[in-house]
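One protein chain is absent from this view; the other protein chains keep their places.
Chain IDs A, B and C follow the sequence of writing; residue 1 opens each chain.
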């Protein structure tokens, strides 16, 4: 069963929207505090290119942690799995996404997976390029190619706000530099990472990228290969085992689709062989996931029988 | 694409068998040391009841940690998800399967998931019954019903061997008793748990149970409901996120099917909507998974395109 | 400067007593809940046998953790430092006294010191004897010899209350049994340990034992050697570095004398070359130390210039 009209999607959004009042917008990055907690929007992109929408689906928001999946895909393509997984592990963790403990207690010191902050920093540190400009260009062109557009913007205000307050990420960065997991200048890495997190996108575009992953790496409209199928598969795996912060296990049990959330309130879903989804709802639960967004994805998964399990 | 003959399965077994020499049989339970490290056998059970075999597929071995999934299904049916998940969490962990650290550092103290030892003890502690006999009867009848047979044996030698040396599980048990996660007598719990782990089965039977989970809880031959579909789905989810000890993430990435391993060398797989699989190969890798068994499952998954991602 | 009259001690007690209202009696062992939170008494025993008292100095209470020092002295004498320190470390810890984390994360697994519960269990496990009776007799005779009396009682009610609820100590015990730090039956060990903790004593007697340690192991009246001087010195060292639970460092800084507290509200002090002290005040602060007792010891240390630093 699949979605047929924007109206049915709008009904689901209205069913999920009341949950916004139990959440609150992220405040650890000053610029994110300004989001409207009542927002909730969604887009589905089927693998034949059909699209459905509800809510303000062209409203821009920043990728934040959703960029971790895209950056992972990028380095898997550019650097290959061997290099990538020599610097970052493949295992889920019960620790918080910003935890440093396991870096000290594990031997060898290596971030457990690319979806926690330490692992994401190690991933971004593998971007190829002579300097910041080349590294950034390589990555942003990859994002543009996924979206099939020529220019993707990043929110300078959000990036700088995060850059100026990312002391914990600097702590993780220097710790890994000590153990030679990452190399080079930490400030430059942080700048690259905060820009990556500040890329602006809307629900519809998020659904497009989800659809690429769902479609074994091929564009849902043109069927052009944007990501090799094995890279797409690896990314979907991490989305299941550690895509939703410390609620990944519960989400897998209740919803059962590859998905990645960010503290801006976005959720990108990739339902294998079916569709991509983009959700935006900035009111977060205590684990950092969009509270109404989670509810909406569960309603859709139940209705359209998306669970891969 | 699906398996057509026992011969093609036998070829895959021969391709995987050389890996046995890089593994070794479990020695932490004295009775397991006597296994033959060269053994490797497999069975596939398709959802129309068709079966294929290779190796000594009727050789008995003990379930060990594979019993964790079956016990979870049992309490989910008998006690309901609300009670179950008030005592045990749903999140994967980066800690070893027998770790106690998170019980102390998490607040509230609660085992992270039902696939680690602490969580499995909490699950078995929920078995209903007035006494050991009733608790055991309830569970063993559930196992018998899954297999469609009237008697399932358990290996007393293995059970006692484990019971006599399970100091770490006692430590976990008493720790959780302190925090009122588990109740009652720890020795009785340990006896129940070690018997559960010592249930004897062969590859063919393991494939049957896997097929029940793969078939949304229905018997692959009679289509009779053995497990409610939502319970089957929850179990498959945990098999993906934490079924293969600390190699679960890597297994999900490389093989991509719900599976659970045990230190006896067994692996039970449940490929949704396709088939159940049973593998036995007692030579283990350092994480506690059958070393040749893992390789064999990966060969099958690649060939028959089983990955759910 | 030293104490000259009971009256001046009584004044100090009255100065410290108001603090009792900020503390509360231990409730983790049911039988301890019945203590009177307003109690506060003290005894000083100088090394020439002179004694001073204030408050109800003959009121009995149980040793609890104070017994850890006496048990340590006992095994150091009976088993020798080499055996003792092969089973238990010499380093302070920042973890709680009942923590299990370091047993798992340290390699080799070994309790950090004899003043935390894990270490104290390892110490009691070294008591020599064929059976419980012999082990207990050996230890209780040592306590009697320290006190110079022929019979020392233990509170059966407290011991059983603790024995029946000591799940965390059992957890520690089994964990160490797994790693072969301790041997034998855990229930028997727990029984021995809870009896040791339930030995009844009063302030005056506590001061006597403190005086033995302060006097390089010699009885303050007869000058008979009760404890070899090097054993007495080792014990005083542990009292400074880890005698006051997680407030040991602060106590060393503010008071500066070897001391050991227990959750019954007792504090035993040993001021080298000067005196022993016994304090009883069952209202505890959040770290488990007698709240008015701590204050009283600090008043005495300031007045009589006891700090060893």
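Everything below uses one rule, namely that a residue touches a chain if its C-beta (ideal position, glycine included) is under 8 Å from a C-beta of that chain, and two chains touch if they have at least 3 such contacts.
What you see is a predicted model, and the numbers here were worked out from it, not measured in a lab.
Every shown chain that the unseen chain touches in the whole complex is listed here: A, C.
When the full complex is taken into account, the listed residue touching the unshown chain is C:93, out of C:35, C:67 or C:93.
Per the touch definition above, the residue from C:87, C:113 or C:215 contacting the chain not shown is C:113. Checked against the hidden chain, the listed residues A:104, A:134 or A:188 yield one contact partner: A:104.
Chain A residues in contact with the hidden partner, per the touch definition given at the top, are 99-101, 104-105, 167-168, 170-175, 177-178, 186. Within the entire complex, the positions of chain C that touch the omitted partner chain are 89-95, 102, 106, 112-113, 233-234, 236-238, 240-242, 246-250, 252-253, 256, 258, 272, 307-309.
One rule holds for everything that comes next: only the chains that are shown with their structure count from here on.
In terms of which chains touch, the assembly is arranged as an unbranched chain of neighbours. Of all residue numbers that take part in the contact between chain A and chain B, over half occur on both sides, making this a same-residue interface.
Measuring from the averaged C-alpha position of chain A to that of chain C gives a distance of 55 Å. Chain centres here are Cα averages; for chain B and chain C they lie 48 Å apart.
Shared contact sites, meaning residues of chain B that touch two or more other chains, are absent.
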